[in-house]
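Here we show just some of the chains, and they stay where they sit in the whole.
Chain IDs A, B and C follow the sequence of writing; residue 1 opens each chain.
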Amino acid sequence: MISAFIHKFSSPKSFVQITKTLYPLFIFTGLSMLIIGWTWGLLFAPPDAVQGNSYRIIFLHVPAVIFAELIYFFMALCALMHIVWRVKLAAYLIKSAAPIGAMITFIGLFSGSIWGIPTWGTWWQWDARITSTLILFIMYLGILTLHGSFSNLEKSDRLMSILVVIGVVNIPIIKKSVDWWSTLHQPASISVSGGSSIDPSMLYPLIISIIGLGFTLISLGILSSRSYILSREKNKKWVLKHV
Amino acid sequence: MKLISAQNISYRINEKMLFHNLSLEVCSGEGLHIKGRNGSGKSTLLKILLGITSVSKGLIEYKNQDLKISYLGHKNAIKNYLTPAQNLQLFFDDLSLTNAFKWLEKLDLYQVQDELTANLSFGQQKKLALIRVLAQSSELIVLDEPFVGLDKAASELLNSFFHQKLSEGTGLILTSHIQPSVECQVIELDKTNV
Amino acid sequence: MFRLIKIESSKLFYKLKSWLGPMLIMILVLTAFPLSIDISQFDLEKFYFSIIVVSLLMTSFLATEGMFEEDYEDGSLEQEYLVEKDFYKVVLSKIFVYVCFIGVPIAFIGAIFSFANGVAIGNFINVFISLSLSNLLLFNLFAFGNALSINKGAMLGILTTLPLALPVIILLGTAIRSIQYGNSFLEIISLMIGMGFLISAIMPLIISTTLKTHID
C-alpha cells in the first residue's frame, strides 16, 4: 500500500512536471530573501561588541554549514527510500544534490577558515567540529566519485544509497561535537526552544538569510536534478516528448 | 513436476537489452541447454534463474521456496591456498564428505588430494570444483560451461552423471559451447535478442 | 552459523599472511617506536598509548584488506548466497572470526606492550577491554569499506570509511584518558559496548546489502 503510493508520486515524470511549476516561485523567494538578509546583515546590523565587523561573515558561514548538514540529511532520507522501496527518483535526487552539498560545505569550511584568522588566530585547527565538517566534505566527494567506478548504473545507485545512509552518523557528531569536546568552536547560539544568545538585531537578518539560502539551494537542486533525470531517462517516451 | 519456470523475463543492463520476453520451464528429469554467442547473456540468465541477479521485468517461479539447487559457474569457488581435501571439507558437511571423497577418486584426483590446489592443473581444479555439484544431492543442477578444460574421460564421466541424474528426476540446466550427450531442450539466446 | 564460523576460521587459519601480518606489524611498531626517538621513560609513558591507538587503527585497516575480495573473486560468495539466501550470517561470522583471531590478539599485544614499557596506568583488563572494543568497531567499519570497494578500481570504500574511523579513535582516546585519570571509565566503556552491539548488529546488515548489490 505504502509502496504503491510512494511509487505513484515519485515517478521522475511527475517530479519534472511539478518542479517545473514550482521553480519560478522558489528561485524568486530565495533570491529576494537572500538579498534582504545579506544587505541587512552586512550593511545595517550593528557591529559586534568583541569582534567588530569581522563577525559579519556569520551571515554566510552559519547558513552554509546548516545546509551542508541539512542537504546530507535530505540525501540520507532519499537513500532510505531508495533502499527500502527502490524509488528511482530518490537515487536521482541524491546524485544531483551531492554536488550542491559539496559546494555549500566547501563554502562553510572556507568561510569558517577565513573567520578563524581574526578570531582564533589560525585558519585551521584539528578540533572536533571542524574535523567532522571536513569529513562531511570528504563524504560528499566520495559520493560524487562513486558513479565513476561502476559501469552498472543501477548497482552504483544502490551502493551510493548505502554509503549515504552510513555517513549519516557524521551529522550528529558535527552537531554535538561542541558539547562533547571542549573546543575552540562556538557552541550553539541559536536554539529553537528559545534562549538564543544572540542579539535580535543580528538574529533576524541571520534567519532571513538562512531561509533565503534554503530556497535558493532548493531551486538549484531542481535545476540540476531535472537535467540529471532527463539524461538518465533519455530513452523513455515521456522524455522524448518533453524535450 | 515443474521445478522452475520463467515467464516473459527481460534483462537490461544500463541501456543494453540482453534478452527480451524469454519464457522457459524445467521439469524434474528434464534438461535445458542454453546456447548463444559469447556475451549473449547465458551466464547472466543462469544467475537470474538462481535468484542471484534480479530481472528487469518478468517472473521466476520455483517449485517451492527452498528448492535445493547446486550450481557451478565460470568461477571455481575453490580456495587455491588449501589442498583439495581441505576444500572438500569446506564445501561439505561430514555426512556427504565420504561421497565427495569417492568422487575425488573417480575423477583421478586422489593422489593429489594433499597437494596445494594452486599447484593442480587447470582441468584438475575444474574437476575439484565440479565435485561440489557432483557429490551433492539436489533437485536442480545448474552448470555454466562444465566441460571447459576437461579431458575426454572426465567429460564422459560428467555426461554419464547427467544421464543418471536426469533418470533420477533431477532437473538440469547448463550452458556450453560443447554439446552434452544428454537430450535437452535448447534455448538459443541470440534469437530472442532485439 | 556454526558451519560458517568453522569455514571462515579454517580459511583464515591457512592464510598466514592475513592474520600473522597485522600482529607482526603491531609488534614491530610498538618495538620500533621507543627506538626511533630519544626520550626519557617519563615521556614515553605519556605517549605510548597514542602510538598504540595509531597502530591499532592501521593494523585493523591492514587486517580487513581483502576480507571479502577473495570470496568475491573466486565465486565463493555466490555459492554462499545460494545456501544462505542472504549474506547476513556470512558477514557476521566473518567479522566475528576476524575480530576474535586478529582483533583481540592485537588488542592483547597492545595491552601487553603498554605494560612491558612500564605504562601501567589503570589496570590491564581495562586497557585490554577498551582496545578490543575499538577493534570491534574498527573492524566493522573497515569491513564495510572493503565490501564497498570489492573491485580494485573503486576507492570509494576507503575514501568514505576512513573518515568514519575518526570518531572511534576519539572515543578510544577518551577511554584511555579516563583510565589514566581514573574517572568515568565505566561510563565510556559502556558507551563503547553499546556502540559495539549496535554496530555489530547493523553493519553486517549493511555489508550484506552491499555484497548482494555487487554480485547482482
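Rule of thumb we're sticking to: a contact is a pair of C-beta atoms (placed from the backbone, for glycine too) under 8 Å apart; a residue touches a chain by one contact, two chains touch by 3 or more.
Treat the numbers as computed from the prediction; the structure is a model and nothing was measured.
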Please express the complete complex as a composition formula over the shown chain labels. A x1, B x2, C x2
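Simple rule for what comes next: only the chains that are shown with their structure count from here on.
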Could you put a whole-Å number on the gap between the CA centroids of chain A and chain B? 50
Distance from the mean Cα position of chain C to that of chain A, given in whole angstrom: 33
Chain B-chain C separation of Cα centroids, rounded to whole Å: 37
Where chain A touches two or more other chains at once, by residue number: none
Note the residues in chain B that touch 2 or more other chains, in rising order. none
Sort out for me which residues of chain C touch chain B in the complex. 3, 7, 10-11, 14-15, 73-76, 78-79, 81-82, 85, 215-216
Residue set of chain A touching chain B in the complex reads 151-153, 235
For the complex, which residues does chain A have touching chain C? 83, 128, 131-132, 134-135, 138-139, 141-143, 145-146, 149-150, 155, 158-159, 162-163, 165-167, 169-170, 173, 181
